[in-house]
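Of the protein chains in this complex, one is absent; all others appear in place.
Chain IDs A, B and C follow the sequence of writing; residue 1 opens each chain.
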Amino acid sequence: MPLIIAERNAYTGQEQIWIKYIVHLALVKHQVMQEITFQIKYSEYESIAHLPEKDNVLLMKARETAKNAYAPYSGFRVGAAVQLGNGVIVTGNNQENAAYPSGICAERTALFYASAQYPHIPIIALAISTLNGTATPSGVAKPCGACRQVMAEYEDLAGKPLRIILDSFDKVLVLNGIDSLLPLRFKKEDVK
Amino acid sequence: MPLIIAERNAYTGQEQIWIKYIVHLALVKHQVMQEITFQIKYSEYESIAHLPEKDNVLLMKARETAKNAYAPYSGFRVGAAVQLGNGVIVTGNNQENAAYPSGICAERTALFYASAQYPHIPIIALAISTLNGTATPSGVAKPCGACRQVMAEYEDLAGKPLRIILDSFDKVLVLNGIDSLLPLRFKKEDVK
Amino acid sequence: MPLIIAERNAYTGQEQIWIKYIVHLALVKHQVMQEITFQIKYSEYESIAHLPEKDNVLLMKARETAKNAYAPYSGFRVGAAVQLGNGVIVTGNNQENAAYPSGICAERTALFYASAQYPHIPIIALAISTLNGTATPSGVAKPCGACRQVMAEYEDLAGKPLRIILDSFDKVLVLNGIDSLLPLRFKKEDVK
Partner (left out) sequence: MPLIIAERNAYTGQEQIWIKYIVHLALVKHQVMQEITFQIKYSEYESIAHLPEKDNVLLMKARETAKNAYAPYSGFRVGAAVQLGNGVIVTGNNQENAAYPSGICAERTALFYASAQYPHIPIIALAISTLNGTATPSGVAKPCGACRQVMAEYEDLAGKPLRIILDSFDKVLVLNGIDSLLPLRFKKEDVK
């Protein structure tokens, strides 16, 4: 049976209408097993110009910060901008090291500093951009697994889904919550 | 329109019948944006006893190895077992450090060593188990983001989906491919 | 023969007189080998009150920042303050993660952010403090190996020895250059 949902996004103020109809059945022979499916959803914007205002501002900060990355080993420059609940934006970029594993990604530079300076303020959004050559964004900026793990920790602290904005040269992806990037994730409660 | 699929899993030899019917529409007002959805699927087995033979063997190795973890700081012991394409199984467990970030998870202990010793052999499956107290598996063993990033690197090298087996005290989850745990992931091709 | 040196520290403006007399011989039988010795030197101040003014200010910032650390897993709170060549001070504290290896130390939180924001300004000093309970510094704050590796990268970029100030409840240690904490270190030139 179709499900019709009209929702207003509290963050962007945009109205959306959904018509959803899903039937999913799996019959499996010879074993006590069931197939489980879950969905991951994201919004794809044609360009940064079409983004909601707040996302646009945050992403522009991420792009700007990418230029200052310290990436002498990979030549790959990434910028990140974190939106805090108190209106403050904290930026960061990747910082490499001659011993590769001792370097850090842009996302973590920004997230760690944001949490260090504003320990009780929720982190509500994160924009990421990677630069191709001097100034143009390259392919979709996709956070590495370790950064996702760190994003998850702060989302849990904030108590609500982290808005994630991923830049690219021809479109912008927006995700709602780290579960979209780290399904079945390891949590605080798992350390017992 | 429903989709009926009868498939035989090449790895486990089991036959499955699928009836799938999905309609998904999103109408979004006022902006040049589209909602994109993708699905993540995994199998949930009632217990280790119901797992295909090869998975069962691998998971038992992971459970066994967890007992030897060096986890004086968290008390949280995890074991991992890697199945290589040549039949060899390599195990590992978590190895902590007084400086927390310098420790490592079970999955990476096993994966790094497996690749170091068998550089041209594909890594085809990974089983993970966490112990509660002395010997019983605890909640679902979920790899952290950094481990997923490493799993992805070796899946790309192998050229086919990594089979992932996650233990728990009351069921076992099986996933096919790291994309299920790290959607929209950062890849080799992204470093340019 | 004794060596008498009167030197004025360019950073603190203090005058020091040294009388040094070292003879070191190693005779080794039966092999083509020589023993090599080098010295590591640091200053031990009776308390923060006796530190040169600039060091005192930096260390107080580190102590202050430690209070805001996010350390729910270890309960161990550390603060760091970075002095930049342009007069700016950047602070950071440790930021832990449920997946222990994905957390970060105070020193790196501050260093990565400082370099991300001021890419062409030399990092000239770093103060570190660890808190015991609410507010008193605990034992000597000693950076972990990974943080030392990162300190080394930025010292090389700055082109002059990093001044390192380590707090404790009863004295303060001051070192001149990361070589004192990471002898025979791995450098940029080693990656070839």
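Just so we're on the same page, contacts are C-beta pairs under 8 Å (C-beta built on N, C-alpha and C of every residue); 3 or more make two chains touch, one makes a residue touch a chain.
Computed from a predicted structure; not experimentally measured.
Chemist: Just to verify: which one of A:79, A:103 or A:137 makes contact with the chain not shown?
Modeler: Only one of A:79, A:103 or A:137 touches the chain omitted from view, namely A:103.
Chemist: May I ask you to list the residues on subunit A that touch the chain which is not drawn?
Modeler: On the subunit A side, contact with the omitted chain comes from 73-74, 96, 98-105, 144-146.
Chemist: Name every residue on subunit B in touch with the hidden partner chain.
Modeler: 65, 68-70, 72-73, 91-93, 95, 97-99, 102, 104, 106, 108-113, 115-117, 119, 146, 149-150, 153, 157, 186-188, 190-191
Chemist: Could you pull out which residues of subunit C are in touch with the chain that's been left out?
Modeler: 2, 14-47, 50, 74, 76, 130, 132, 138-140, 142-150, 152, 166, 173, 180-187, 189-192
The rule is short, and it goes like this: only the chains that are shown with their structure count from here on.
Chemist: Let me spell it out: compute each chain's centre from its C-alpha atoms, then which one is farthest from subunit C's centre?
Modeler: Of all chains, B has its centre farthest from that of subunit C.
Chemist: What chain lies closest to the overall centre, CA atoms only?
Modeler: It is chain A that sits nearest the middle.
Chemist: Copies subunit A, subunit B: same or different interface, half of numbers shared as the threshold?
Modeler: Both copies, subunit A as well as subunit B, present the same residues to each other, with over half of the numbers appearing on both sides.
Chemist: Averaging over Cα atoms per chain, report the distance between subunit B and subunit C in Å.
Modeler: 40
Chemist: When the C-alpha atoms of subunit A and subunit C are each averaged to a single point, how far apart are the two points in Å?
Modeler: So the centre of subunit A lies 34 Å away from the centre of subunit C.
Chemist: Between subunit A and subunit B, what is the gap in Å from one C-alpha centre to the other?
Modeler: About 22 Å, centre to centre.
Chemist: For subunit B, give me the residues that contact two or more of the other chains.
Modeler: 74, 144-146
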